[in-house]
Each structure stands twice: as C-alpha cells, then as structure tokens.
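Reading through the structure tokens given below for one structure.
Complex shown without one protein chain; remaining protein chains in place.
Order as written gives the chain letters A, B, C, D and E; numbering starts at 1 within each chain.
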C-alpha cells in the first residue's frame, strides 16, 4: 500500500454541550493542524499516489470553508458537538467528495482509503479513516 | 474508524540482559513519550471516541505507576528485558484494564482497539496495538 | 547563562479589529502551545535554574486563567487585539508576577530574564522576552 | 502487533518528467527523513521486535546507497519518476532484502510487515507498507 | 522584545567544492524548512510585530526565487559554496530588502532584527541573525 500525506491547518471557535466537557462547555477555540493521508495499492503512470500539489490545494480549499469561523453558528453542524473526531470525519467526507468531483484529477479516483488526523495541541489529536467507496 | 490520541511521558532506569544489547547491558535510563490511540467504529452520543480529559488522566495515572523508578527492581518485570516494545505492551494491558474497571467511563467500553507508541528518542520508538477484547 | 523551559497549552476564542486582519476579524479561535524559558547566570545550591515541577505548575495555573475562554469578553483585554505576540506579553507579565509572589520558590527570584513563545500552528509562532526586573 | 521504528535521512538531487509536476520538472533536490517501522506478532526471547541497533545500521547503510546522489544518473531508476512514494518502495524492497540476507539477524526473519515513511518537508510525506513475504 | 516567526520551505539541488565536504562534493540536494523570526521592541497600533499574513507571503515569494532550482547554475552564487548557513544569510538579506521596499507594510520598517533558521534534516540546521539596519 502506497501513501501520500499533506498537512495544513485551520482555526475556529466553538463550544460543547454536555457535562462531560467541563469548562469546554464555554465558548473557546482551537487550531487544528490537519494531516490527510491518501492510500492506494499501486502508483499511477507518473509514479504518484495523487498529485501532491493538487492534494495540498484541495486540502487548503476544504479547510478554508471552516477557517476563521465560529462553528456554533454553522448550519451544517446545528445540534452537533464539533469534537475533534467529529471534525476529522467532516474533513474526510469533504475530501472524498472533492475526489468524486475530480478536483484531484481523474487518477485520484483510484485512491482506496483516506486517513484524516487533526492535532489540537502537542498532547492530543483525533482522526477518522475509511474507504473512499464507503463515504456517503 | 474514529480515533483519539493522548500523549504523556515517564522517566525510568533499567538495564538489559543479553549480548545483543551491547552497552545497554549497563544500568542506564530513558524518557518515554507515550501516545495512546483509542479506536472505535462509531462516536458516542456526545460525539466522542472517549472523554479526552479522562483519557489523559488515566494515561497519567498509568504512567505514574512506572515513573521515576528503576524497572530492574520492579517485581512485575523480574526476569524480563524491559525493552521499549515490551513496555508498550505493559501500557496497553494497563489501559485496557482501566477501561474494564470503568475508569474511562461506561462509553469507553465500546473502544475496539488501542495503539500504544513509546518514543525513546528523536530517532527511535516502539509500540503495541491490539483489540481491547484480546487483552488478558 | 543557564536556561530551563517548560511547555503547556491553552485554547481560546477571539476576534480582531482592523482591516489588516482580513477574515480573522470574524470570531474564531486558537490553540496556543506555550514555551516559557527561565534564564539565570548561575545555578542554585540544588543545581537548578528553577524547580521544574513548580515551574510547570505555575505555567499551568497561569494558562488556566485564559483557557477555554472567549478573550473578547475578558475585561482585562477590552479594546485590545489579543494577537499572539500580545498574549505572549500577557503570559510573561503573569509569570513574572508569580515569581514576585514567591510561587516558584524564593530561589526563583534570581531568574534574570524570561522568554515566552506561543506556537499558534505548525507554521507560525510569536513571543516576548525581557528582564524580570523590567516587568511592570 | 508489536512495532519498532528507526529514523535516519538522505539528501538527493532529481527531476521529474510530466506536466503534472510543474516547476519540479527542473533539476532540484530533497532531504528525506525516513522512518522504518518493523511489525511482528510476538517478541523474540530477548523481548525485541528487531535489534534496534542493527536496524539503525541497516537503515543507515541502505540510505547510504542513495545519499548525496543525483537520482537522474542512477541506472536503477532509468525511465522512472523518483517520487517520494516510489522511493519509499525502493527503501522497503532494500530493507526486506537485507532481512533476507540476515543483516538484521536471524530473528528478524519473523518480521511480518514493514512500513516506510519519507518526510520531504514539514507539510508532506509519502510511504509504502507491505508484508515482508510479498516483496519481490 | 516581541517576536513573530513564520515557516515555509524550499527544495534545491547543489554541490560543494572542497575536500572538507566529502561525498557532498557530488551533486545532491536538500529540503530546507525555513523559520524567519522578526523582532522589535514595541507592538504597532494593531498589536502586531508584523502582519503575519504578509510575512508568510513575503517569505513564500522569497523562497520561490530559490525553489526547484539547481543552485550550481544560479549566477548569484557563482564561485560560492551554498552551505546552509550561507543560504540563511541570502534569505536574511532578501527579507530585509523586502522590508525596505515596503512589501511587509510601512509598519514593518520598525523591525529591529531578524533571525533566519534553515532546517536541513531532523538533526541539522543553520542560521543567520542580524540587525535590519546592518544589512547591505
């Protein structure tokens, strides 16, 4: 299995509902440093998993939809706790959708699975990984 | 598959037996920076894999049983080489036991597998991963 | 010159005023991973710059006053842009005040200067350094 | 599953063919920081996955065959784009061959799979992982 | 003293002349991860050392003039060994020139000194720091 991973980040405000979250029930925020790993069994004819330049651009555009926002005000997340693991799934779904639209090029449709990791600090991170074909 | 990872560290003395270990047969020591990744297929009703605060506390308590010790004197390790990979399994078993006791909350019993990584320097690490249900 | 550095983090929401900030004028947030370096010319009789355990506790308490908050609502920052460099100075002033109160022990009063660095992402950080005696 | 990972690096020049590579079609270069993870189900009688010292030496020797070279001039890569993911496979194949020759000791033949990761910058990496028995 | 630091990278080919360089006399290459720290005594009226967005753009443009090139073919470096420390000075001079041209805004002219660090691997880096007013 071959892999390519690109990194970028976004910065948001949000709050959580539920006693388990303690002081994180208050409005606060986070920087998420995001790694997206693309996985496939064979390389394309150029020797690539995906075009790493386009992968970086697609990740940047995907995170741009979330960056510098208060997630409590985003209609897409109404009624949901935007935990780090939940947001990893959001990024996963949007990257898979970008592949489906051809934003990473036709070859990227051969990507088998993707792992998204969001680092929220030097001591905590969360992620989601799944098959591209299993995305909604 | 969703994941949450927390990091902490512990500092110990130990020595190894066997010519393969060369100068590491002498009494020396190590800082281990420890990552524990919790994995499960679905999020709980709060949107979490595990309560990241409790996960950090459980990891800190688990490493506290090893921290600032000479492992050569620990009865639990008599006759064993406390290599980094061996210690990764020790941490794995103790985290799984903590889940079983309910220390991470009832929801954490849905965790499917765990990966423990011990970083012993900027150039070497070791780990153990396994199903929670396969632990002793 | 001897140094000791400890690391911790805090997570906040805020917004900026001024066209230069572009989309960061919207309410968003950040994780700040904070390094505080203590500097002095000689070691104390125990061989320390500061008690590293107490230094970590004082840093944790200092960041706890900011953690999980919307800085736009903090009276202490009314009318100020809470940029990363501004917050580095805030942390500096509060650590110096803690030394003055004796929270790091009497020996810590021999600390000559302090450097505070706030990492806001994998590609950006800001800091403040100064003499302890020059603090307000 | 137990793991041991060692890190080293190499520095090369190369160029790519194909419009997808844009300015990287020009002769340029890279530092690759390389992580090799060895995986097996059980520890050997010494408590090891592999002898971490020998693993580091084998990795250093393997990268030494590539280090300080212009890959465009290497006969082994004629007609191939030496992308990061392609080079990860090269390192994988050579480490597997070294295990086969006994360079990591007889015990290392119990290694089940290997993951090679090449970090080309702070924002991009690529890798290859596979079963040892599946190597050519 | 307040500081702001931004990070970016570039990838080049080059070779060195002189027996001291050993195998690095061959054509090879490197990724340089570059940190540029801007330093000044007071913040501007917005609370900034420099506009961090513009600083990142100026750094990206500066490194773009070097990126994906064989430095042995660059007229600016004829007869010079493009060591990491030499390149740190090149980046320093070009950032200072950009400040002089107003590329970072008028306020950036208050920057007192700059430190440039080039990380060439996980175990080696080099840098140059100096007063802005002392640049050629």
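The definition used in the following text is that a contact is a pair of C-beta atoms (placed from the backbone, for glycine too) under 8 Å apart; a residue touches a chain by one contact, two chains touch by 3 or more.
None of the values given here were measured: they were computed from a predicted structure.
Among C:24, C:48, C:71 or C:96, only C:48 touches the chain that is left out of the view.
Touching the chain that is not shown, out of E:50, E:88 or E:104: E:88 (per the contact rule at the top).
On the side of chain E, the interface with the absent chain consists of residues 16, 18, 20-22, 80-86, 88-89, 117, 122-130, using the contact rule stated above. Residues 1-8, 43, 46-49, 51-53, 56, 105 are the ones on chain C that touch the missing chain.
With the whole complex as reference, residues 7, 9, 11-14, 23-24, 26-33, 67-70, 120-123 of chain B touch the missing chain.
We take it that only the chains that are shown with their structure count from here on.
Fewest steps needed to get from chain A to chain E, stepping only to touching chains, is 2. Counting hops only between chains that touch, chain B reaches chain D in a minimum of 1. Counted by residue number, the contact pairs of B-D are over half the same as those of A-D, the matching pair from A-D, A-C or D-E.
Chain A and chain B have Cα centroids separated by 27 Å. Separating the CA-averaged centres of chain A and chain C is a span of 30 Å. Touching two or more other chains at once are residues 7, 122-123 of chain E.
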